[in-house]
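One protein chain omitted, others in place.
Here is subunit A:
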């Protein structure tokens, strides 16, 4: 039976539409593949320790461990956003003054070269969002990334089911992070993101992510906690988390330095079984074109430029017996010709003028040896005692 002419045309139109749609999808996927395969041209990192108070020392140590590791692998401070919510090196309870240590004999994770971009009360949800999305907040650094930038985002602190705490005041939810990444993707601010969280129920932070090319690694799954690795008896508290410590020790092992071939899964998941961590390491690469066993460590953990050792002229070691140079005002004045005491002289002149002016107080104030004061005191108490006799 012959179909009517209209149906024939309709079928053709529908088939054309399907074909067009398929073609569009194919092109999109192809472009994604191409873009993913296209090499990134820069590496950036955002490291956040969101915890305050002395007993959260280990979160600070986590962040600084990652920071120092990145610096050793050629990252420059311009490419790292380091957020530390509290200062532990100078905490009065820190017996190792000006140092952050995870082992008593180890090097300090905090030294003269550590550049903290957001500190103290600047570590907030909104500032993290601004830093990621590139919205400049007065004086605070942000990520200068483009569509060819690989970004490592490392969060450590206290977390829960789909949230991450900031300073016991606020939380950022997975949905919020997802919205931020969508914004970044729309603005072409990243090539690939490696999102690492070392908190309790860390893996749940990636539940709501939908933007492409994001790999999520969490140190614990839902309803699991991340634990500390060891405590220091001098400090009296735990100094680092298990996952970060194990990960760092794994990477420092000279047998594991071939980061150009070692994949994310091989370096960040497989070596850390449940028996060691007491939690399962979660990894999700469903959004990424390149999977975790295809992406090599150097794509995120080694700076795109020539990797350099820690002790370069950019990085100054902080010796224990380091003495801060003393600033000499006299030398400064000789060098600059500026009278640095000018403001002090002006202030003194003002004070002298004020002191010379008659004061406008109703009562000036007296000395305890003042005769009038003594007389008033004697009168007051004398009259009170006399009245006591009478009444």
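As a convention for this text, contacts are C-beta pairs under 8 Å (C-beta built on N, C-alpha and C of every residue); 3 or more make two chains touch, one makes a residue touch a chain; residues count from 1.
Following the convention adopted for this analysis, contacts and distances are computed from a predicted model.
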Choices "Phosphatidylinositol glycan, class U", "Exportin-4", "NCBP1 protein" or "Glycosyltransferases" - which one is the UniProt name of the chain not shown: "Phosphatidylinositol glycan, class U"
From A:112, A:237 or A:287, residue that would touch the chain that is not displayed: A:237
Absent chain, residues of subunit A that touch it: 54-55, 93, 95, 168-169, 233-234, 236-237, 351, 355, 359, 361-369, 372-373, 376-377, 380-381, 384-385, 387-388, 391
